[in-house]
Each structure stands twice: as structure tokens, then as C-alpha cells.
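Mind looking over this structure? Questions follow.
Of the protein chains in this complex, all but one are displayed in their positions.
And then subunit A:
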Amino acid sequence: MAKSATGEERSVEPKPRPLVRLGRQLILHVHIISFFCYVAGVVAILILPMLAKNTYISENALMPGSGNAAFSNSDTLLARSSAEELERLVSQNVNVQRAVSKWLIEEMTATGADCYVHPFSLPASALSSTRFPTSSGHFKWNTSNASVTGGDLEEQAPSAMSVVGIIRAPQAEGNEAVVLVTPYDPDDFWHESALTLGMGLALFSRLSQALWLARDIVWLVPDSKYGVYPAVANWLEEYHHPPINHISSHQDMKLELLRKTLSEDGESSQQLIDSQTLGDFKRAGTIATGLVYELKSGLRQGGVDTITVWAEGPNGQMPNLDFINVVNSIAVYRESLQLRLETIPGIKSWTWLKTVGMVFEEINKLTRVITPSWSFALPAATYAENMATLFSSMFFQIIGLPTGAHGAFRDYQIDAITLQFIIPTQGQDYVLAKVGRHLEGVIRSVNNLLEKWHQSFFLYFLSALNKYISVGVYMIPFGLLVLSLPLQAAALCYPVKEAGSATTDVSTQSSKINSTKQRAKKQRLERKSGADDSGSWLEALVLVGAVQLWAFFAALALFLISGTKTTAEFKLRCWLGVVALSLLVAFTVQKFLTGSMHYKRSTQAHTQSWTVVKAVTLGITAIDLAVMSTINFPVSLIGALTLVPMCLGVFPIQHSWRYAHSDVKSVVGIAASAVGTVWTLAMSPIGLPLLIWSFYGHLLDINSENVWNFAESLLQWRSALLPHILVIHLPCAVLCLYILLSRLPSQRQ
């Protein structure tokens, strides 16, 4: 092939294949294409609410609302009287935990359920909570974390105690179960907690009389002294992994705690413990669904009783869409309750969202002139609301922390959500009855399901409760954003002015196809080109490899340092020092390695060295983002939004300077490199924290302690945000800085 190409005697070159020509055209116009790809990606994100489809119940078996709810007025009375009794008990007793537990055990036993208590302590690797702008009460700062986790698990006596009741389904085999969770905090027990537990009891006793149960009902009342999540997670852990090693010690510990907490006031409780084996951890079948609910006092919004739904699990894992659909359809169509997705209040007030919505509306007005039937835009207010919902959900997913105790279920691949019912102070009974019927309806529908939730989407965003954006739609903007990275990388490797011969064309084509596979490209290039190029490739690979290794080390250092027992501030300083030092080491090693390489360095190769570094950086970043999109999509989306302009726009300052002073001036080119430079500086390891501080400094209490605690909690919750920042963003930003500051040879081309 090379021979035919170099053959000068042929006056007419053989026509390249269509794919080759396409590749050549792509590379020829790569700047325009990547610019439009990026813009199209951003626009695609903005029109996501318009692409959302109506939700529908996909699973036939669910039949939501097909059965009449048996929850009646007497059950409502039971809920209210129980709440009143609980409040009375709590006010009489000093030890709230004991009073509530005793009451729960007695009431659960009275309904004929299997009842037991689950004492636990905060595990050594306690999941500390964190606060971010939308802290909604699910999370509490746990600054005393270090002191609590001081001792080993065995040495620590359990300090919290959850109460569990199980209704065995009368006609079923008992191999499946539904878990209802009503959290209460003994340290913060008041009217709402009593109401939640009262409703829990009313529902539980109603379900204990249901003949239609095909799944066991487990009522878990977690002691949320350390937060709801750790309590539920702890119970689930023991449910699925019985502690085999220390059974006897565990048992003794449990009994000790039980005696301590329950039998202080007489013989009867002692008998209760002994006779009913309250300490035995009893199980039902495979947990198919989890439903966390709590009742909150509040005002009716717009004359409608509302339920707030939290669904985001760890790293943005969502429960099956059918679950939300069932909850929604029963609420709306049977009980005339309104569901509300939790949104961040700040986002709704963003004025630019409304502006964008109005722009779309105007565009639609114009298009309607041409084709009257074509209507795509939402009303600006709806658009802003949907976008706020979408962004809030994305934000929760980016943080990577579950938005409630349902996240603990997600770790076991159990679909769960948290519902918060708003109970007005007036007309309480009426709303309580609605809530009871709604919950019973949801449970009956879930009970109809045959296996796990499987029919509907797991990968989706909700822009409203009846509007979903499936994975097939939301991957398009991401694809558009990331597409320009491999294209640019290919263009950098094979500049078009050299792409005259067929040889290069073939390579171009192959590089386009394999553009994300840098290694393959390198080998191909080594084979095709001379030794000069391979030298600069090797140099670039060593550099990028060194920076990537450094980034991994930085992540590892964070993990190691977080295990030490010092103050957060010291840890942060420690880590920063280690990271800075190791960066120096990485660059030294890189210099040493490249210096020891013996190859003939031509001027041409040296001139182009930054382009090769940039090409490799682009390739690596594209791969990283693609991988991240499978782990936590919103993180990868925000990564693409921030990293792509930086990667594409970065040029050495010298290069930009020369370009600006060269004869061929182009406003677009100057603007592009200016934007690239500014963006690179803004996203750099120093620029980004400064940027965040300047924008959100007044909202968040940013100090070194909080930053470190936040990072540590991300680590403990296994949030994908931390690896993204440390392993994808950090090396990319450092490499871009390197490119920005890299020196060109003194002579002009």
C-alpha cells in the first residue's frame, strides 16, 4: 500500500475508500465539529425535560389500587390513640428508648407477630453523615465519630436497640418479605415520632389480619440514635450475614443489654425476655422491597396533602421505576394525595432556568408558524420546575450519598424508597386514614409482585413524578460531549496538512476507529512512522502515566490518612503535603525516565511533543469518563461538562501568544485559546477550590475541617465523586496545566 502511495509516476491518486474520506473530512473540520458537539451536548441536557416521557406501570402483576384497602376509621383511631399513649409514656419515663421499646414489644406481640429486638452499636467503620446544601434532616453531622469508633466492636457494648416484628403470611411459603421501616430517635422524640409509630402500629395490626399476604411483613423500628441509615444498614447486615464467629458473646451481650434496658422495673419484663426469646434474631424470607415512611407535621400545600419521595440510593442508584409509579398512582388516583420529589430549594429560584424555558417557548412559537402541529416546548414555569427536579436528583446522585435509609437496602439490591407524609394539624384523622389506605394499597400491590422488581427501568431520571428520562435518552448528551475528545486526539496525531498521502489516510481512518484505544494507536503509529515520533510518544506516555500514578497515590493517601486518629485539619494538611511532595517525586521520576531514553530527537518531534501529550490526555480522559458513566452517570456528565472544554481548549501559552501575533489572525482561534486558558486555570487544583469558595463560601461553612470531613464521608460512603475528583479530574487538570505551561522551541516554524 505504501508503495502505491509513494509511486510518483501515477498522475491520478487512487480514490480513497468512503470511510477514509469521511475520517479525513472529520479531522479537517475537527474544531468546528467538536465545538458543535459540545454545544449540542449542553443543549441536549437543557432539553431533557422536553424529551421526558410519561411514566407507565410496566409490570402487569402489580395491579396498583385494584384491591380495596381495609384500613378503616377504627385503624385511624388506633393510630392516633397509640401516638397519644406513646407521648404520655415518653413524658413519664426518663429512658425514652426503654419506654418505646417496651411499648412496641407489647403491642407487636399483641397482634400475634414474631417480635424481637436487635441491639447494635455503631460499627467501627461508622458511616458518618454529611451535610450538603439540602440537608433535610436525614443527615446529621457526626463530628464525634472518631471518639465513638475508638474501640473494637467486641469491646463495645451495644448502645442502640431496634425493635422488629414479623407477620408471617398466612398462606404463603414465607420465602419473601417486605420490610416497613418507621424510624424514631429516642434522643429527639416528639409528636411526629409518636405519630409515625402509631401509624406503624395501626398498619401493622391491619396487615396482621390480612389474608392476602403472600410475603411476610417485617416491621423494623430502627433506633436512629446514630441516624436511620446506620441502624437499618446494621440490621440488614445481620439479616444477610449472621455473625457466626462470636455467636455466644453476641448472645450474652444482647441479653445483658436487654436486661439492662427492659427489666429495670420488675419481674414481668424479665419473664417477657426469657419466655419469648426476644433476643433471637428472627428472619423472614428474601427481602423483596423496603419501604421507609415517616409522618411529619406540616401545612397543606395548595390544599393538597403531599407525600415527599426520596429515591436516590448510593451513587445515584435508583429503585425500579415501577415502584415509584405504584406509589404515585395509588396516591394520585385512589387517595388524592400529591407526591412530590424532593428538590433543592435553591435551584427552583434559579432565574436562568426560567429564561431558558422562555427561550425554548419562543423558538417553539416560531416553529409553530411553519408547522402548526409541532409543539415540543413546555411552559416556562413547568420547564423550570422540571429542570429543578432533574438537577436536584442529579445533584443528589453526584454527591453519591443515599438520600435516606432506603440506600441501605440498595446495597443488597433491594428496591426501597422513603416516603414522608405531611400531616396537617387540623383534620388529622382524615389525612391519617388516607395515609393508611395509601400504604396498605402500596403493600398490597407490592405483595402481588411475583419476584423482585425487574420489569421497568432502573436507569432513569425523573423530571416530574409522571415524567421519566430513560438511559437511552440521557446518554445522548453525554455522548455528544465526550465524542469530541477522541476526534481531537485523532486530529492531533494526524494533522491534516500531512494527510495528503494514502498512508496517512489509512492511519487516520484506523485512528478514528480506535481513537479511544491509545495503546493500539501508539503501536500502529510506531509501525507506520519513524523512530522520531515514537520517542515523543514514549515521552508523553511516561508523563501521563506518572501523573496518573500520582493521582492514584493521592487517593490512596487520603484513604490511609483517614484511618489515623488525629484532627481533621491536621489530616488535611498532612494529605496536601503528601500530595505535593509526591507530585514533585512523580515529575522527577518522569524527567529521569525520559532523560535516560536514548533516541534521536529531531526538532520536529520536539516541536510536537505537547500535541502528543494532549492527545494522550484526551484519550485517557475519554476512557475515564466513559467508565465513570457506568458507575455514576451524573458525575461523568458533570465531568464531561467541565473537562471537555479544558482538554480541547488548552494550548501552550507560548503557542497562543505566537498565534495571536502571527500573520494569520483569527478571532475565533484567539477566543478559543483564551477560553481554554481561563478554563484550565479555573479547573486546576488551585483554581477550582477558589472558585467554589468564592461562589458558595457564603452558603457552606467551608473550613479545612469540614472539607476533610466531607472528603472522608465521601470515602466512607463509597461515593464515586471522590475517585472522579482524585483519579480523573486531578490528573487531567495537572496535565492540562503542564500543556499550558510547556515551552516551545525557540525557533519559529
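Operating definition for what follows: a contact is a pair of C-beta atoms (placed from the backbone, for glycine too) under 8 Å apart; a residue touches a chain by one contact, two chains touch by 3 or more; residues count from 1.
Rule of thumb we're sticking to: contacts and distances are computed from a predicted model.
The subunit not displayed here is recorded in UniProt as "GPI-anchor transamidase", chosen from "GPI-anchor transamidase", "U6 snRNA-associated Sm-like protein LSm4", "Alpha-1,3-glucosyltransferase" or "Mitochondrial SSU ribosomal protein MRP2". Among the residues A:N60, A:T351 or A:S373, only A:N60 touches the chain that is left out of the figure. The residue touching the chain not shown here, chosen from A:L26, A:L89 or A:A172, is A:A172.
For the options A:T196, A:N447 or A:T677, the residue in contact with the chain missing from this view is A:N447. Contact with the chain that does not appear here is found for just one residue of A:F35, A:W212, A:F587 or A:Y659, A:W212. Contact between subunit A and the absent chain runs through residues 60-61, 63, 66-68, 169-173, 210-214, 444, 447-448, 450.
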